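Encoded as structure tokens, the structure appears first; notes follow it.
Partial view: only certain chains, each at its native spot in the assembly.
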Amino acid sequence: MSASLLRIAELNAAYAAAIDADRLEEWPEFFVEDCLYKVTTAENLRLGYAAGVIYADSRAMLRDRVAALRKANVYERQAYRHIIGLPRVRAEPGETVAETPFLVVRTMRDGRMDLFATGLYLDRVREEAGSLLFAERIVACDSNRFDTLLAIPL
Amino acid sequence: MSASLLRIAELNAAYAAAIDADRLEEWPEFFVEDCLYKVTTAENLRLGYAAGVIYADSRAMLRDRVAALRKANVYERQAYRHIIGLPRVRAEPGETVAETPFLVVRTMRDGRMDLFATGLYLDRVREEAGSLLFAERIVACDSNRFDTLLAIPL
């Protein structure tokens, strides 16, 4: 069963709201158990490189990541704001394929703001028990210049 | 009666269009008579501070604000562009509660552009005579660094 454009847009809005409000513990719950989450660059994708800057292939790995972030605390000095465009969706058997542009602005503790990331979400979305979940989310960033503190989920 | 996500999104689009086109006189008309409009920071909200950088608790106060802006003329040297994300809405008795990310870019007279503000609109929306109006709009900015000329409505 495929999900409508509007439902995918709502999923993205909820996803971004959880991250931006620092409710990181909710983040893994947007994925299926057996998920794929990867942050990479548009260029790497074009060149066919499989490797990503960040890579997780289960919900447990996403939870580990959040636990590590909470320990490191580095992200606390910043706030993030996702602005997410309208998805382009395509129904496939058993799932919905979506492609969605995003932009993230970072605000430093002293008030300075900068463009942190822009890119495309390349998603496979499934319905489980009435909820839409990401089976796959590839975050293709436009810039290859990654902040070494790239810690928060994109 | 609660408003749908799409109607709230249309309300936001009309609100932003009025401000960005410098039709400021229309701005108070997006609110109910007995409204609350406040610009504050996400941090102040988190800490429970009630005070805002800008505060108005009636449509008349919003009109006064526009009149003051027209007199001061400071805003004329800049143009603003709101980019508003999709709202997350929740129906409550008699109104709709919405939370919507936004970003505002400022363009100076000489053509320079900068990120002016990002944040969340925290809204209570009511239907009056067939129109959706803001009963409450709390503008929670991500940055605590406010331009002293923060004059235009956000």
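By written order: A and B. Residues from 1 in each chain.
Here is the rule we go by: contacts are C-beta pairs under 8 Å (C-beta built on N, C-alpha and C of every residue); 3 or more make two chains touch, one makes a residue touch a chain.
Remember, predicted model here, so these are calculated numbers, not experimental data.
Asks: For validation: placed chains = 2, all identical. Expected total copies in the complex?
Replies: Counting every copy in the complex, the total comes to 3.
Going forward, only the chains that are shown with their structure count from here on.
Asks: Between chain A and chain B, what's the gap in Å when you average each chain's C-alpha atoms?
Replies: 27
Asks: Considering only the defined contacts, which chain B positions touch chain A in the complex?
Replies: Touching chain A: residues 5-6, 42, 83, 85-88, 99, 101-103, 115, 118-120, 142-145 of chain B.
Asks: Which residues of chain A touch chain B once you look at their complex with the stated criterion?
Replies: Against chain B, the touching part of chain A is residues 6, 9-10, 12-14, 16-17, 20, 79, 81-84, 103, 105, 107, 110-115.
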